[in-house]
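Below is a structure I'd like to ask you about.
Just one protein chain is left out here, and the rest sit where they should.
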Amino acid sequence: MSLTNTVPESEKTRELGNSRRKFQFPFPLLPFFLFVGFFLVWPLSKVLIASLKSNNESWTFSNYTPLFHGIYFHAFVTSIRIGVVTALLGALIGALFAYVIDAYAGPRLTSILDSIAAVFANSGGVPLAFTFLASFGANAGLIKLLKSLGWDLYAEGFSIFSFTGICAVYIFFQAPLMVLVFKPALSGLRKEWKEANTSLGGSPWTYIRRVAIPILFPSFIGSFLLLFAGGFSAYATARALTVGNVPLIPLIIGDLINGNVISDKTHLGASLAIGAIAIAAVAMSGYVWAQRKSSQWRR
Amino acid sequence: MSKRVTSGSELVISGISRAFGAVQALDRFSLTIAPGELVCLLGPSGCGKTTALRIVAGLEKSDAGTVMIDGEDLLAKDANQRDIGMVFQSYSLFPNMTVAENIAYGLRVRKKSKEQINKRVAEMLELVSLQSKMNSFPHQLSGGQQQRVALARALAIEPRVLLLDEPLSALDAQVRTQIRDEIRRIQIESGTTTLFVTHDQEEAMAISDRVGVMQHGRLEQIDTPNTLYNKPETTFVAGFVGITNYIPSVADSKNEVQVLGQVLEISEHSSVVKKGEEVRALVRPESIHVEKASHGAKIITKSFLGPMTRVGVDAGLAELIYAEMSSKEAKKFDTGDHVKISITTEMVMVESV
Partner (left out) sequence: MKINLSKYSTIGLVSLLSLIIFVIPYSASLEYSLRGKFGKGHDLTNYLWIFHQEGFLSHLSLSLELGLLAGLLNLVLMVPTATFLHLSLQRYKSLVDFICILPLMIPVVSLAVGAEYAMPSFLQNSQMELVFFFVILALPFTFRVLDSALSAIPLKTLVEASRSLGASWPATIMRVIVPAAKGGISSAFFLSFALGIGEYTITSLLHWDTFTTWTVDISQQNVLGSIALSTFSFLFAIALLVTIALVSSNRKKKQKELGETS
């Protein structure tokens, strides 16, 4: 006798009932949609329109040509490199932290560490930059201490105002951000999977390779992309640290709208802003894919 | 349906103990399961039944005692070398693998050939009637289907012993009985020695060759469901298995007790009582006879249970006394009717208050 057909599938029938209902505008969500529409979607569409207009208000793609060569192209490449490098390092370090917190910390310690991670993750900005000037500036105690121990970082060409310096600083908000976004995925790994692996004859390594890594992979990619977007577009830290010798897209856009540069380039600012959004959009679509993949398994 | 009978193994657990801090989860627990037998461990939560099962599986360590399969020391082996199949409460299927891949997992770990694996997976899918779901992912299955896949996965490796840890507790009531019967059918068909852990007495009685009732880390009694119900050896077992009335009574002597005005013999395994002591008599609802009366006790509740009907009678005691009768018989009574109740057995079990 087969039971296949008699098993009641209450969830399925509920879904059917929902989809049969007619579309109704979700009025309770109207304030949210209006707010987001006016303060997020509307400004961004204005940028898009401006980027497609020439100085005499006719439509044109010419604002986009500078993006593909010269200093602006170079700035895009640099910003993407910073995004990738800091997201990768931050993701690896943060994942390790998240693993240790998830595996060994009790609920109380976990909530404390979560809060600290939240502060670190959001401290990307001016305070962080100052902290770094204090720690790694040529005059800082740490640098002097290392020098007295025979390791002169500055003599080896290190500078906090260089590409490497910026990368080092960014790790300080990237890794804690990774802890915040990746730990839920780790906590989603069920004890039963590990035990099922054991009772079926698998070693811990089999579990990691065949179960844990495949399950965590989408979440890891999603988190990495989130970190990338943050590193790519970070403005405040970069502004406080660089004195213009590392060209970064957010800084260039900021200069353009601040009027630090000749002002007939406003349309260029718009096209650069759209370029930056386009790169974020690529990361974003990967993120959405990863989210869907990982929430599918989480039930 | 393919019939395959593996010669089951004998599982001998002797004297295992386990303490978690100050809590003695298992206290010199012993149990022997014959080849091909299905034994249920039944008890309230915290009685140690799951700990016993997890020690056999190697997922928990024991402080003392031995576990043998066919005379071979199991505790000396790592958990992943024991050839034991295990089914968990729920969510144990690997979410990133299809049904077929889940079932194949233990075989792939054992480095079986591709043909062997495919053949065995097909057999298992047929056994649990899920051929059509072979390429589905666990999240696309209902809870009952997931547990059937978990069973197939555990049996695919031809385990020497099958362990089931409350496998039905996360399912809906209706599905639960279906899967329960399916587990039993498959277990008999495969002839696998099986240890089943549950807190649901109805489930335990329905599925097992023998049921072991546990309390405080020890086995109170192990017997066939029938014996357990009709000849409980302790008042705990009597109270835990089936529905029981606890009727306040007074002992006439150390052998006799007065219950609801009747003098009855005290059965063996009762608490030791002395004359005049206030005790509670344990009486099954089907041992209580109800007849119409003009005054006195009154029917307060009436629950239709299919062929049987249960009535709750207010006999002036702190709690209602429940009686069961055929539903045909029950038509004569209604709530509010005055009745006279009597006990139809000559012997009752009593416990000290």
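Chains: A and B, in written order; residue numbering restarts at 1 for each.
Going forward, a contact is a pair of C-beta atoms (placed from the backbone, for glycine too) under 8 Å apart; a residue touches a chain by one contact, two chains touch by 3 or more.
Since this is a predicted model, take the numbers as computed values, not measurements.
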| item | value |
| --- | --- |
| Selected from A:F217, A:Y235 or A:W289 as touching the chain missing from the view | A:Y235 |
| Absent-chain interface as seen on chain A, which is shown | 18, 26, 28-29, 31-32, 35-36, 39-40, 42-47, 50, 93, 96-97, 100, 103-104, 107-108, 111-112, 114-116, 118-120, 122-123, 125-128, 130-136, 140-142, 171-172, 175, 226, 229-230, 232-233, 235-236, 239-240, 249-250, 253-254, 257-258, 269-270, 273-274, 276-277, 280-281, 283-284, 287-288 |
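Throughout what follows, only the chains that are shown with their structure count from here on.
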| item | value |
| --- | --- |
| Whole-Å gap between the CA centroids of chain A and chain B | 52 |
| Residues of chain B that touch chain A when the two form their complex | 57-59, 79-86, 88-96, 105-106, 109-110, 129-130, 132, 137, 139, 142, 144-145, 150, 153-154, 157, 163, 172, 174-175, 178-179, 182 |
| Chain B partner contacts - residues on chain A that touch it in the complex | 2-4, 6-11, 190, 192-193, 195-203, 206, 210-211, 214-215, 296-299 |
